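Input: a single structure, listed below in structure tokens.
For subunit A:
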Amino acid sequence: MKQMKRKLVTASCTLALSIAAITAQAADTIKVGVLHSLSGTMAISETTLKDTMLMLIEEQNKKGGLLGMQLEAVVVDPASDWPLFAERARELLERDKVAAIFGAWTSVSRKSVLPVVEELNGLLFYPVQYEGEESSRNVFYTGAAPNQQAIPAVDYLMNELGIERWVLAGTDYVYPRTTNRILEAYLKSHGVAEEDILINYTPFGHSDWQTIVSDIRSFGSAGKKTAVVSTINGDANVPFYRELGAQGVSAEDIPVIAFSVGEEELSGIDAAPLVGHLAAWNYFMSVDTEENDAFIDQWHAFIGNTDRVTNDPMEAHYIGFNMWVEAVNKAGTTDPSAVQEAIIGVTVPNLTGGYAAMMPNHHITKPVLIGEIQADGQFETVWRTPSTVVGDAWSDFLEGSKDIISDWRKPLECGNYNVVTKTCSGQTF
Partner candidate 1 sequence: MSQSLLEEVKNRDQVFSFLRPAEQPALNVDKQILLYLEGLSVSFDGFQAINDLNLYVRDGELRCIIGPNGAGKTTMMDIITGKTRPDSGSAWFGQTINLLDLDEPAIAQAGIGRKFQKPTVFEFLSVWENLELSMPSPRAVFSVLRAKLDGEQRDRIEEVLTLIALQEQRESRAGSLSHGQKQWLEIGMLLMQQPRLLLVDEPVAGMTHQEMDRTAELLISLAGRHSVVVVEHDMDFVRQLAGRDRTVTVLHQGSVLAEGSMEQVQNDRRVIEVYLGE
Partner candidate 2 sequence: MTSRIIRWLLASGVLLACLAVSAGIQAQTDDQVLLEVQALLVSPNAPDKTVAIERLAQADHPRALEIYALLLDSKLYFNRADDFLYVIDNVVEGAPALALLSQETSLIERRRDYRRVAINNAQRTQIRRVMAQTGLNHERMEVRVGAVQQLMGDLDQDALTLIREAYVSETHGRVRDLMAVALAIDTLTSGDEAAQRDAISVLGGSLEPRGRVALVRYVEATDQPRLKTLAEQALVGIDQQVRFYKGLETVFFGLSMGSVLVLAAIGLAITFGVMGVINMAHGELIMIGAYTTFVIQQLMPNHIGLSVLVAVPAAFIVSGLVGIAIERGVIRFLYGRPLETLLATFGVSLVLQQAVRSIFSPLNRSVQTPEWMSGMLHFNPVFAVTWNRLYIILFCLMVFFLLLLILKRTALGLQVRAVSQNRAMARAMGVRSERVDMMTFGLGSGVAGIAGVALSQLTNVGPNLGQAYIIDSFMVVVFGGVGNIWGTLVAGMTLGVANKLMEPWAGAVLAKILVLVFIILFIQKRPRGLFPQRGRAAEG
């Protein structure tokens, strides 16, 4: 009994002491938090981003660090567990006093972290495309908003391929739901009839696509050119594409355009039957620019494997990290408030031969690229927007949000300002 008591006491003491010890550490480095799952279901996507961050930080240190100090990465594992994301973020900010956090994947993890970074006034750079409808003082969205991915993609299909009939297929969660609602409104505003739109939702990890692919085939045999806009997420894509291949749905008959399938996802699929299907991103590994070549070489050297691919969220981290570095240099400090002020308007090169600028709504400018899948799992760009597109936090096609704007510059300093009621809602501080 006594032993047990002692054990419990020791356990709680170690906990308290370890926390005390770390806070006492001297601040001769600038800490950067990396918050990506290394275990659990999300590890499949997020591990790569952790490595990307380590590479970028290492590179920056080679260049002499930041403000004369070395950067130090603090890597933690939220283990694909959403509450753990919040806990880890709090740990990074309170215990490790990181200057910025790069991390999260999927909206739910970001939503979990959001209250924490707002409360502790941290900085979060979120690198994945998302549904929009959010703008926080403390979060910088370096992935695409729907108007930087979905809408240009539909424009392409409509104008270049003459698509008249649409299947909107997605996994049942907020990103596909919102994207599809925006697209539905957008399509209807372009004169597409109700019966020419088929919306379908499937659960996470859905593995039996026979019925849905067969439905798509019969929907597409009505004599009008049909396309599938896929917001199917993660693991469900492989069986989906395999079923498309098996049922002989070729890209020439019914092209499928995906927003969540990138080079890394394709590396797990036999891409040969999928040649010609499409994806809309802001970056493709195949883009032929010097910056991109350098980035790929750097990545291959860092990871020690020339077969590894690069993808869009990696570019988002590249841009986000460089923007943060720039802003810190501009502000002369890593103090989050100063960086928040300094970062708006910061412009850094992206990897596709242009520049990305941080806008007042904490979203960035991006070109939109449409690529066709090639047999080797790469994308070939078939179309790109003539100029970059500004990320729109609040969609103009949704009833609730079309009157809302976001501007974090003084004097407005509001992420959701309703221009009709002239109020700034949802800001607790």
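Note that contacts are C-beta pairs under 8 Å (C-beta built on N, C-alpha and C of every residue); 3 or more make two chains touch, one makes a residue touch a chain; residues count from 1.
Picked so that all candidates are chains of the complex that A comes from, given by their letters.
Nothing here was measured: the structure is a model prediction, and the numbers come from that model.
Here subunit A touches just one chain among 1 or 2 in this complex, the one numbered 2. Residues of subunit A touching candidate 2 in their complex: 39, 41, 43-44, 47, 161, 172, 200-203, 205-208, 210-212, 214-215, 218, 221-223, 235, 238-239, 242-243, 245-248, 251-252, 255, 264-265, 267-273, 275-276, 288, 293, 372, 374-377, 380, 382.
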